[in-house]
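Only a single protein chain was left out; the remaining protein chains are all shown in position.
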């Protein structure tokens, strides 16, 4: 069974920096199977990185190693960590990148990546993805024991994340990401919407725009209509059928989204 | 011989959606070899998807499985199909994506992808690429028999495609795609140009722009000249030598291109 190592970075879709990491990994483990998750996390945007990991890494086989480089603090005292969260394994700067995963599934193991014997012999001050994280991932994929990486750690760094407010008849959330189709993804999850009616009596509002009903799929409404639906990551999404909601609504990450409905009578 | 599975989507070059599909595939067949064809088909542009498949998949080894997700009708009654066309195998929504391939090489097998036992246990309404097409591809790559997918189908959905008009002394086609260098690719093929002279007596016109002669390579004309040539996919292309014809000519997909020549005397 080949070892799978994924890469998630903010290097940009056209950057060659990820290839340097791949070269380092393949130099240590030529049989590693490398998969790009994305290199288009917005520069230094730890929150978007955390969301991508939470949505995407769950689909990989048990034991997959996910290397994550969204690292505005590179060269500072910020730690690099190894964590086992559910059946997946992660190597990342300890800056909040793993906090959504860790909130959902308690990490079973957390270690500091602190033992230079596992790194490249020379470590630059600005590219720890290549010089520390890539060789550590490659060595783990070859069977390096986890306790060799560094001392155990109690807990990962958390990010303050705006909480969704739930009151009777109302849910107040916000847009947390925008996908490549311009669909607006919110922090309002399927769980939060349990018991909320789905028909025309539900109003979903974002800024001055509103729509009624929560649907299953884009095709449930006519072209060019604003629609609210439960998206493929089980979050409430706002979309314009057949068009780009981001552009049409001028929407941005952080914009409030509210769901309101009349009391059951 | 490892099983090769390619992905062609409109998710955008930076999207992590393709990685979720890769995770699903590797969870079922960890030895699958995954190749990205492109994730930059313009959103929901089935025609551009059909063109990319027709140009690119022919270069892959016999038996390669091509998974294609350009799926504006996801969640509607549109079918998903499995098709064997020439030596290649395809899994795609039946919305015309395969029609250029099928026009050139009659499909030998077409099946509906209709048997939920081959899918993920839970299927979302908006991401059948991950929940249906990826697991079906992975299972086929592990030897699943094709008749298990669903019932046979007579014919694939066709797209109305503007026909190239051929009359003595004149070919009327149009721009069907524009590559990343800004070269304008037409629907006028090498076959259609058989017997047409290649010298200065041939006029190729696009809007108010014209050029004379049909060449082999960009270097056959000086820098900054508009040139017509037979491109690498055997279609007539218009290019500006050393520059970007799309920008310089303000060209768009759909613009008419005519080739005219005087009668042989």
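All chains are identified by letter, namely A and B, in their written order; residue positions are counted from 1 within each chain.
Operating definition for what follows: a contact is a pair of C-beta atoms (placed from the backbone, for glycine too) under 8 Å apart; a residue touches a chain by one contact, two chains touch by 3 or more.
Everything numeric in this text was worked out from a predicted model, so none of it was measured.
Considering the full assembly, A:13 is the residue among A:13, A:144 or A:192 that touches the omitted chain. Only one of A:37, A:50 or A:74 touches the absent chain when the whole complex is considered: A:74. On the side of chain A, touch with the chain left out of the figure occurs at residues 11-17, 19-24, 26-27, 30-31, 34, 43-44, 72-76, 124-127, 130-131. As for the chain not pictured, it touches chain B at residues 1-2, 4, 6, 8, 13, 33, 35-40, 52, 55-61, 64, 179-181, 216-220, 229-232, 242, 244.
What we mean here is this: only the chains that are shown with their structure count from here on.
If you average the Cα atoms of chain A and of chain B, the two centres end up 31 Å apart.
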